[in-house]
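One protein chain is absent from this view; the other protein chains keep their places.
Here the chain labels run A, B and C in written order, and each chain numbers its own residues starting at 1.
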Amino acid sequence: MTGSAAPAQTPSNIPSTRAILGRLRHFFTQPERLLGIVLALVLGALVLVPLFELVRETLTVQPYDRAYLPKAQPGEFTLFHYERVFAGRLSWALFYKPFFNSLVTAFAATAICLAFGAGLAWLIVRTNIPFRSFLHTLVMIPYMLPSWVMALAWITFFKNDRIGGASGAFAYFFGVQPPDWIAYGPIPIIICLSLHYYVYSYLSVSSSITSVDSQMEEAGAMAGLSRLKQFLWITAPLLLPAIGSAVVMTFIRVVGSFGTPAVLGMPVRYFVLPTQIYAAMGTRNAGDGFLLALVLVVLACLFIFINQRLIGVRKSFVTLSGKGFRNKEIDLGRWRWPLFILVILLMIAAVAFPLVLLVLQSLIKTAGNYSLSNLTLHYWIGGGGEGVDQLQSALIDNGNIIDATWNSLKLAFLTAMMTGIFGFLIGYVVVRTRGSLTSRTLELVAFLPYIFPALAFGAIYIGMFARPFGPVPALYGTFALLVLICSVKTLPFTSRTGIAALLQIDKSLEEAARVQGIGWFRRMVRIIVPIAAGGLLSGMLLSFISIMRELSLIILLVTPSTNVLAGVIYNYQNQDMPQLVGVATVLLVAIVITVNLVVRALSTKARIGAA
Amino acid sequence: MSEITLRNITKSYGSHLALPSLDLDIPKGSFVTLLGPSGCGKTTTLRVIAGLEQATTGEVVLGGKTVYSSRNGVFVPPERRGLGFIFQSYALWPNMKVDRNITLALSEAKQPAHVIKERLAEALAKVQLTGLADRYPSELSGGQQQRVAVARLIAARNSILLMDEPLSNLDAKLRTEMRTELKRLHRELQATTVYVTHDQVEALTMSDVIVVMRDGVIQQQGSPYEIYHDPANLFVAEFIGDPRINLLDGMLETVEGERIVRFEDAAIPLPTSLQGANGPVTFAIRPENIAIVERQGPFSLQAEVDIVQPTGSQTIISLTVKGHRVTALIPRFETSLPRNNIWIEFPADQLTFFDKGSGNRIPLKQSVVGASQAA
Amino acid sequence: MSEITLRNITKSYGSHLALPSLDLDIPKGSFVTLLGPSGCGKTTTLRVIAGLEQATTGEVVLGGKTVYSSRNGVFVPPERRGLGFIFQSYALWPNMKVDRNITLALSEAKQPAHVIKERLAEALAKVQLTGLADRYPSELSGGQQQRVAVARLIAARNSILLMDEPLSNLDAKLRTEMRTELKRLHRELQATTVYVTHDQVEALTMSDVIVVMRDGVIQQQGSPYEIYHDPANLFVAEFIGDPRINLLDGMLETVEGERIVRFEDAAIPLPTSLQGANGPVTFAIRPENIAIVERQGPFSLQAEVDIVQPTGSQTIISLTVKGHRVTALIPRFETSLPRNNIWIEFPADQLTFFDKGSGNRIPLKQSVVGASQAA
Partner (left out) sequence: QQADPKWDAWLQKSQLGPYQKNENWDEVITNAKKEGEVVVYSSTGTMLKVAEDFAKLYPEIKVKAYDLGSEKTIEKVVREHQAGVYAADVVYSGGTEQMVFDLLPNHRIVNYVPSYLTDRIPAEHREPLLTHVIEAYGIFYNSETYPQPPIKTIWELTEPQWKGRFSMKSPAGSLTTLMTLAAIVEHSDEMQKAYEEHYGKKLELSPGVENAGYEFLHRLIGNDIVISDNSSKIATAVGLRGQAKPPMAFSVIHYLTKNQTDNYANAIPYDLKPAALYSYPTYVAVAGQAPHPNAAKLFVAFLMGSKELNANSELKPPFRSGKSLELLQGMAAFYQVGTFSPRTDVPPPPHSEMWPKARKLTASPEFVKDNIAKISDFWMAETSR
């Protein structure tokens, strides 16, 4: 009490108990503080406990370890996994080589993503390339496709005789077998990942370019700098923070991505960390699996840290504009149309190419034969015909696909809602308590799920929610658990957009309502939510998209009645039913794109304007 | 009667003490301006009154009711203080049309529809925006947005109005006009108004009382006349007045019973009532009080014309007097003056003296103040 | 000799014609201000001169060299025009320290290191920023940033300087001071300067020539004196002067060979040299030219005092005269006036007349203009 050194220590200046109570009451009547504490606790339980569990599992004897540690009891403390993974005879195979491969693909893909993303952002935001708003929508579509779609398409197209059987479309049409290095391994992995994940760089850089005053470049021109030097010395450094965050986001996603390396790496035994995690989990070697997952987590943290060290200090660059801001459109001159065509070609490669192949795949009777007579609509509308698998019902009465579609939609929708609400609340608390410990902690914790490998996250959630967890009843096997884990995993999307959206809203907008006697809840409903809706909605769309195609996160948690579309596709893939893989994937993509376009159209109409 | 009372208010942000200890009484119905440079704590004071910021210690009494007291742990949140507030950014809600912006608080307070309608119409009429009720704020010009913010205030009919630099986003001419309108509005509503600005012209033109602040400490409090003519210290003297007041170093002397101030080679006789001791002194003269003469007089100083800047009704003349830069202001449009052959005079009754150490004004005896007022 | 020549420049953005057709000659070494309301095409004009924007048609000649001609397909890009430019937002490069901001153009032009060092020191000294070379722009105040932008200009030593509202981000007092400094700078560098502003005070105080624009069309071009005293039309008259000029509707009549203007029940005798025909007319009088008298005279009108606003050296008085709002300006500090019992007079030689239809000024015979100038 005496610690609050009042200038004059007369007894009346020492706050009374009542005063302290009043202060406390005031503290808790500030909704953002109370909310902050509640959110921090809930998120802590949902995010930090799994992280703790992950670490704990790597340090204990697992049932699988019996063969190695005959005397140990499962659950005992051990450093066995660390020795085995990092120093043992197998560490090269188990860890170092995949780790190295991971770094190679991830760095290369990140670099290409950055080049694509930043280039497109510049073209679409700054230049007079034709049909800009159309292009803006178009370049986001690759992100809506599941990333393995591209890989499947790639292998369908470039498959050579290494894995034998039906030839790929390339060999079929051109009569030449593509070499192994084009068909499998690091190069196609890098290309496929790049064509998918460049969207992060695009979004980050394009919004940053918009906020760079083009007068900076013009001042460069007045100083006699050539176009190139203007870009290198002025624009590029200003974009550095955006580029940095794009690099982090992309790298983490790419290095943790499983589907594409699994499809394209396996035939030439090109393993990366996620495939090793999957393999370890598959042989029930949870200790190794979790430890490798932990490596990914640490790698991501390291990356974030380095990025902040290198770039974080200069965050203030872009916010430096006052009155007289200008965003000038650069005239591409005669390059206008050629560049437009180039972009369209890129989009054809990233969007049309896989989609067309998938549609084709869903229509073909016998794999590898692309002649017209080999096509059938059986798998879409039934009707049978010669050479089709009569036992597989067509989409229209394939309960399997239809139920799963329904589940997927329900799951993605509920997740989007949940993350929308929580992203908003987190954004609100983080922005309103900016500078405080609560704010920083919350922001960090809300981002953590992003760096958590999905498979390990799912495995740990089973353990946590199979029995009552705190006040929460055992959720295992319920749909609610799926919604929960999906919400937590995709929370980074909405919390980031939520924070960004709320930062745009001047505090005074809320205070103006406050002094007029409008209570907290009404303020949220009437003012803050409607204004933040645009930004939030784009975050929710991201959640929706990623859950629609999510598999590794929930594969251990789904039950037949809660199976999702991605799971069905996975099963068909395993059962080698390419037609139904095609049907279900096309369906999935169609849903995602449609929902996206509809939501955007509606929000524009409602003056919300999702980015 | 005092409508707003701040007692011993302190406010710290972390380790930074924004308000060391503030006492302020604002009489009912008056227009009080908090004036000071950026970061001096004006906004903080206003927000403490509104309850948007909780003071660290002290007491706030509004209309006789204690709304904050650190001793008794009282804190009435802003939504129950019933104040009107205009923000620098206007804080119009971009998702609502003008009418909704003005009436939201009324409809949230469950006022009957016809009351809301009446008040809306009245408020719009007062700010001359009738007919624009159906626009979004983004479809209005800066000046119109400002008027909507005012209309919102009018419709709420609060007895205390707080305004935080409401005109700072407008351009010069519009500001001149809105100043007049806000002043007129205050006369009509008779609401106690606390107005924050760092623009001294706004403070001079609109206020009943000006409170000049610096680093959270009140420097001077008084009518515009007092503040302009009898600044309490160098800080206030320099802060008020555009172009800036001329500050010169002189030497106070008593020659044969007469007090004079010696500046370079000129000696200016002074009224004997000046209280300061002999020795070095800073004296100040406002640009408009410098007399420019075309012939050398007994107390005149030779000056060289540097820059002549007509602003319309006045002309600012930058002069060099014995190596010192001096600004004069004459009440007419002048595009050029002869560069040399110009003399200036400092009328003795227009000089203000400041202690070189403390920067505080050296007072005259009371009767003499009246004399300078008549000048 | 003309340093900058624009011939028949048009500029359209898509279907929007920002500059319908512009001709402008700017003499070497002069300080020319483009003045006009927002969106009138000032910035566009400046950017066309700089080459940052390519005109749709026309010709730009800088220092005798054609740098743009739509007819011959000539276009010299900005980086090779060798101009200095200050942007409204200063456009300092936030990733470079002050010294690099100032010297980038020099090192780009492969100047030897010692020259660069000298010029940097000189430029910093001129803008009084010596010692801050090692800061990032974000570590400077608004005024200091502005000075860095000026220093960048000084160091480059271009013979043509273009400035786009360089003072609009500063607050009032700082602006007054920077105005003087820019003016002094111009005198020292003797560079041809084109200055864009929408602030009429800046234009009046700094320019040799003011070019008033509206919707891309030049309304009047002349010295500050001409623009202020002999506005070509109602638009210019209203745009120039703060507080705004008073515009009143009267009736021009000829009574017994004498010309008078009738306003309400007063008749004001006019110089016979006024050329307009009898009939309704708009007449204008600047606030500072209204005489306030305390006794009714032959041509006086009774007025009611509405608001009194002292700005320091002057006081703005808002009056109501027979239902019309009239603003007067008196050159002293006044906090109140008796509300009634006030009369005002419009000195006949201070009135300006405008055609009610076209808004153009009704001229006097040439000799009489000189007379009004002496007043």
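Of note:
One rule holds for everything that comes next: contacts are C-beta pairs under 8 Å (C-beta built on N, C-alpha and C of every residue); 3 or more make two chains touch, one makes a residue touch a chain.
What you are looking at is a predicted structure, and each value in this text was computed from that prediction instead of being measured.
Shown chains touched by the hidden one, complex as a whole: A. Listed residues A:Arg162, A:Arg227 or A:Arg440: the one in touch with the omitted chain is A:Arg162. Set against the missing chain, the residues A:Arg269, A:Arg309, A:Arg334 or A:Lys605 yield one that touches it, A:Arg269.
Summarising the interface, chain A meets the missing chain with residues 63-64, 67-68, 89-90, 92-94, 97-98, 161-166, 262-263, 266-269, 271, 278-285, 366-368, 389, 459, 462-463, 465-467, 474, 476-477, 555-556, 559-561, 571, 573-576.
Here, only the chains that are shown with their structure count from here on.
Centres computed as Cα averages put chain A at a distance of 54 Å from chain B.
In whole angstrom, the spacing between the mean C-alpha positions of chain B and chain C is 27.
A separation of 55 Å divides the Cα centre of chain A from that of chain C.
On the chain B side of its complex with chain A, the touching residues are 21, 50-52, 54, 57, 70-75, 77-85, 87-89, 91-96, 104-105, 108-109, 152, 156, 162. Remark: chain A residues 6-7, 12-13, 15-16, 18-23, 25-26, 29, 506, 508-509, 511-519, 522, 526-527, 530-531, 607 touch chain B in the complex. The part of chain C that touches chain B in the complex is made up of residues 171-173, 176-177, 179-180, 183-184, 187, 198-201, 204-206, 223-225, 228-229, 240-244, 286-288, 306-307, 309-314, 316, 318, 329, 331, 333, 335.
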